[in-house]
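A single protein chain has been omitted; all remaining protein chains appear in their positions.
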Amino acid sequence: MNIDILLFPILLPLIFAVMGLFLKSKKLINYWAVLGSAAVLYCAYVLFGIKQASLVLPWLGHGIDFDLKLYGFNAAILLWVNIFTFLVVLYSTIKMETSTRIKEYYLYVFLTVMFANGSVLADNFVLFLFFWGGLLITLYMLIMLGNLNSYKTALKSLILLGLCDFCLLLGVVLLWKISGSLKISAISLEAQGLAMISFLLIMIGAIGKAGAMPFHNWIPDAAIDAPVTVMAFLPASLEKLLGIYLLTRISLDVFHFQMNSPVSIVLMTVGAITIVFAVMMALIQKDFKRLLSYHAVSQVGYMILGIGTGTPLGIVGGIFHMLNHAIYKTGLFLSSGSVELAAGTTEMKKLGGLMKSMPVTGLCFSVCALSISGVWPFNGFVSKEMIFHGSYETGYLIFTIAAWVGAIFTFASFLKAGHSIFFGAKSTEIPEVKENSWPVLVPMIILSAFCILFGVYSILPLKLFILPALSGHPEVLAELTFTHNLSLLNPIALISMGCLVIAFGLHYLGVKKGQGKAYLASEPVHNLPIIKTIYNLAENRVFDFYEQGVKLIKLLSKVIYYTVDRPIDFVYERVVTVTGRIVIFILRVLHNGRFANYLSWSLAGLMALGYVMGTLIKKAG
Amino acid sequence: MSISKITLLTIFIPIIGSLFIPLAGLISKRTRSVWAVLLAGTTALLPILLIPQAFSGTELIIRKALFPGFDFILVIDALSIFMSVVSSFIGLLIVIYSLGYIKDDANQNEYYLMVVMFIGSMMGIVYSANLVFLYLFWEISAICCWRLIGFYRGKQQVIKADKAFLVTFFGAALMLLGFIAIYNQTGTFDLTQMRGLAVSSTAVLLILLGMLSKSATVPLHTWLPDAGVAPTPVTAILHAAVLVKIGVYAFARIFCYTFQLPDFWLQTLPILAVVSSLVAAAAATVEHDMKRILAYSTVSQIGYIFLGFSMLNPLGVTGGLLFILMHGLSKAGLFLCAGVVEHNTHKRDIRELGGLIITMPITAITFLVCALSVIGIPPLGGFFSKFMVIAGTVHGGHYVAASLALFTALLTAFYLFRLFNAVFLGELKVSIVEKTPAMLFVIITLAVLSLLAGIFVSYPARFADVAALEILRYVK
Amino acid sequence: MNIYILVALILFSVMAVFLRDLLKSAICLAVASIFLAVMFFRMGATYAGVFEVSVVAGLITVLFITVIALTNDDAKVPENKWPIIIFPVALAIFIIFDIWFMNKFIILPSKALPLLAQGEKFGDVLWGQRTFDLLGQIGVIFAGVFGVFAFFRRKTDE
Partner (left out) sequence: MVILFIILPLIIAGLLPLLGKVSKKVLPDFLANAVFALLLGYSFNFAWNASAGKTILSQVNLAGIPLGITLRLDALSLLMLFTIALVSLGVGIFSVNYINQEKYSSKPIYYSLLLLTVAGMNGIVLSNDLFGIYVFLEIAAIASYALAAYGLGKEELEGSFKYLMLSVVATSFILLGISMIFALTGTVELNGIASVLAYSKAIKIKYLIGICSALFIMGFGLKSAIVPFHSWMPDAYSKAPATLPAMSSGIMVKAAGLYVLIRLFYNVFGITPAVQTVLMYLGVISIVVGALLALGQNNLQRLLAYSSISQIGYMVVGFAIGTPLGFIGALFHMFNHGIFKSLLFLNSGSIENATGTRELDELGGLAKKMPVTAGTNIVASLATAGVPPLNGFWSKLIIIIALVQAKFYIFALIGILASVVTLWYFLIIQRRAFFGKLNETWKDVKEAPFWMSLSSIMLALICIILGIAFPWFIRLWIEPAANVLVAGIIR
């Protein structure tokens, strides 16, 4: 049988997932998983080399085909998806060693890969939804692998992402209605009228997957409840890749929108809000993983902002940022996992001075943290600069400012994290720690290396991975020739650097105020008058879209239940029977068993009959 | 065997065979069980033989002259074959499940008699092309349900059984009046001769009431949650797999396949369906009884099927048909899982349950799979049906209905997981292990089928497509 | 002759009203109706005579006896003076009503009249044309007898 190569990235993980279930020994499973992810990675690499391929099989009819298409951009995404998978799997061999449910874990991981690969390759919206939605289940299951309370978080993620997926579904269907086609690469519309609604709905699906506000609430919770590898795997890397991938495709190919069109403004607003609020939340976190998770949300804002600008620079920056973010955020989560593995906790209060005992982890953390903060010459700097530029070009300075504010607090919070965990005084609350073994370290090292590489050599990823996204947009490409030589010395870059300085200042102030305790560095900001109340409300989950939504749903349900459903039942249970009883009672009282009564009815009946007959005959003439 | 013979056997083997179940029960329990499974098995097997006929895209009509206007007419086309394959198969599974579930209860003879006869009457409904015979089989199924709901004989059970019977009979009687109105207009009860006929709004209303009552759609739905007092296999058969599908099947057969709906109803039906869906979903969110939640969920899902059919476009109808299959599999699975829990713990209030995933992992996983399918999450079967219904709705131009339907889907996710969390997760309150392999076999089968139906969706979808084409032949 | 029969008729009728023993009163009524039948017959209304015998002498008597059997209670019924007052009044009302009603009726051309004038013999009419009634009479009497048997059987059993 001749299986098209495009099916490999989908079928291979499936085979590995299923076969894994039959393996007995834990060691074997680990090897099997590494082998599997390597194989898929290789496969993705080969496809990356091919660049162009497509496969159409009949499926459901009605224009719903099993349609896979490979082109430059999704080949890149595919490659990166599998790179991250490989790294995470490698890392998991140690990190997940203690888990009793390792088999399940790899099963879900491979299924996730399958779905992710499928949705990247799919060129039919229904097929895309099929794979895309599948991720929901694997995410749910993966979070369920965490601690005892993880099921609540899992449900949260399922409901929030389910909401996004249903919006996406509706958007897709609308799009189908408008354009008459489901083939992603064949649709090309102006984002106006119904099409705009469709775009917004699909956009919700995309940014929801990526974890933008207000669909982000599960991520911080999952950071606590779910295994850290899952965090590194899904919210940090794969979901960002996929979400932004979809956003890119719909913004660039499926729909067109001009700079500063309403759609663009909406996107930028969402992006800006996400950046600021998430980073504010990240700032005050006292748990390493939770802090990271808020950053995972915050950074999405940059990508959305970038793409939302509608300027070539912004879009490219957004996409590049997606890649960069996936790299460094995975690295950060992995390092937090490494810390957790060694020290048994990720609470900053308990940790301290780990740099000495865990130099590799500390180093990798530092590289990634600097990247995320946008420090030259790491990769984050490049992509962020592009986004700053892009947003500046739109003329809406407010968005640029928001991005800068994000940059300040990002750096501040990482200063706090790094200071309290790796640097500073050694903590006494934890036992002596040791550096972890190589499968844990190698992924982090690789990722850190990427951070540096892509920062210094930004032209390389841009050319290899990002620009293919813009194939078919020659006018954009023409504008982008300058991107690789972004100079350090322009006003915007200077302001960005200024931001970093401010952040450092803030941190210094905070530490001083906190009597040298680095984990309290964010307290001054936390305790600012109005902001403090906002924070309190946030801590009480007042802004939690999910919690409030659930409350609303419960209320709505109760209202409907007691105003519609129960009254209907009341009609059957009470109204009918009681009316019946009243009528019966009256009739029974009439039938009192008295002969005279009965006789009089009969005679009265006769009289009436005679009268009626008489009149009727008269009428008939 | 010729096709007409197979069809006749499909209908009459279970109906007549079921009458011998009490006799078999006189011999021994084993004989009776074997006989019942045999009957259900045969009934499940026979329609499968008809599948080639379905794909041929032609319809075959069998006529047995009886009395002018009352001829016994069977229609064998993709729609009827689709329905019969789905419902008889699920019926078989439920009979097998019952072997474990009710093995310690009294009145088993009656139970199997009624279940098998129910399956037979369903086959009768599916193939009948004469309105009177449709009604006839319709009421046979109602009688069976009545006995089955009151199976445990407690006062509450019997009252609820009566309620179910009365509400459905009320609807059905009005539907009969609607049929008669049509007869008055055309002089025949033969559906095959009336294709493309425009009918009056009043007749539609009357007939619709019957369908709504049988399919437990708002505002005639409350008997269904109340019917949860029945043994679980029965609720599964009633709520999920077969009974409530009768109404939607009749809708497809009568309003899509045969008549032309008046414009008023074309506009009103989607609203009705969505409202029903939403109200039931809300109720499911509030309820605490496991089976009531699932029953309301059924009501809610039936709304989708109505929505799909009421669009009268290929997407919607295909979606509706697929929905019947997918929902049948997964909702039956959910009920049967709930049944396993109830059978082992004797509790139905979700507040009294918890943490069962530890002691009953298989049940928990199958429940989860089925729940995901009901919600409509890929790669499970429920996704495709829901997608196509929504797509059909949007293509029909009912954007608001589509979005409300999706909101309902979200509610579905919410209450099903609320149920899942309360029963299977959290603190373990009752420590009981899974027993009865027959029951586990069935729920696993259903879960696996829900999954396979999603992965290999193209096969049922092609089937449904053929049926939808046939249905919509006379729709303008 | 007619006048004697009329006197006997009225005598038995009045006795039927005033007798205290219900059984005897019923028998008196039967006898009275036989006299009435004879009178009908003598005046040429053969059909009326036959019907009178069938209905009143046969049927109504059986009915009365059945009723008496049904209500056969040993409890003493206190004597009531009302009949003495009501009876004449009722009679008067009846006669007035009768005249008023019959007057209306007689105006119509009755098809029965020529039949009445033929002067057939009682036996002929009863046997030749109304045999069916005879059959019916047998049935009625059977029914009456068995009915009374049924009501009195507890007494005989005891």
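For reference, chains read A, B and C in written order, and residue numbers begin at 1 within each chain.
Heads up, the rule we're going with is that a contact is a pair of C-beta atoms (placed from the backbone, for glycine too) under 8 Å apart; a residue touches a chain by one contact, two chains touch by 3 or more.
None of these values were measured; they are calculated from a predicted model.
Considering the intact complex, the chain excluded from display touches A, B, C. Set against the missing chain, the residues B:G154, B:P361 or B:G397 yield one that touches it, B:G154.
The chain not displayed touches chain A at residues 580-581, 583-585, 587-588, 591, 593, 595, 597-599, 601-606, 609-610, 612-614, 616-617, 620.
Against the chain not shown here, chain C presents residues 47, 51, 54-55, 59, 62-63, 66-67, 70-71, 105, 108, 110-115, 127-133, 135-140, 142-144, 146-147, 149-151, 153-154, 157. Mapped onto chain B, the footprint of the missing chain covers residues 66-67, 70, 106-107, 132, 135-140, 142-143, 146, 150, 153-155, 158-159, 161-162, 165-166, 169-170, 173-174, 176-177, 180-181, 183-184.
Definition applied: only the chains that are shown with their structure count from here on.
If you draw each protein chain as a dot and join the dots that touch, the picture is not a line, a loop, a star, or fully joined; it has some other shape. Once CA atoms are averaged chain by chain and compared with the all-protein CA average, the nearest chain turns out to be B. Look at where the CA atoms of chain A average out and do the same for chain C: the two points lie 104 Å apart. Averaging Cα coordinates per chain places chain A and chain B 37 Å apart. For chain C, the set of residues touching two or more other chains is empty. Residue ranges on chain B touching chain A, taken from their complex, read 163, 167, 218-219, 221-223, 278-283, 285-286, 314-315, 318, 372, 375, 377-379, 383-384, 387-388, 390-391, 394-395, 399, 402-403, 406-407, 409-411, 413-414, 417, 421, 425-426, 457-458, 461-462, 465.
By the touch criterion given at the top, residues 58-62, 115, 126, 129-134, 136-137, 151-152, 155, 158-159, 162-163, 165-167, 169-170, 173-174, 176-177, 550, 553-554, 556-561, 564-565, 568-569, 572-573 of chain A touch chain B in their complex.
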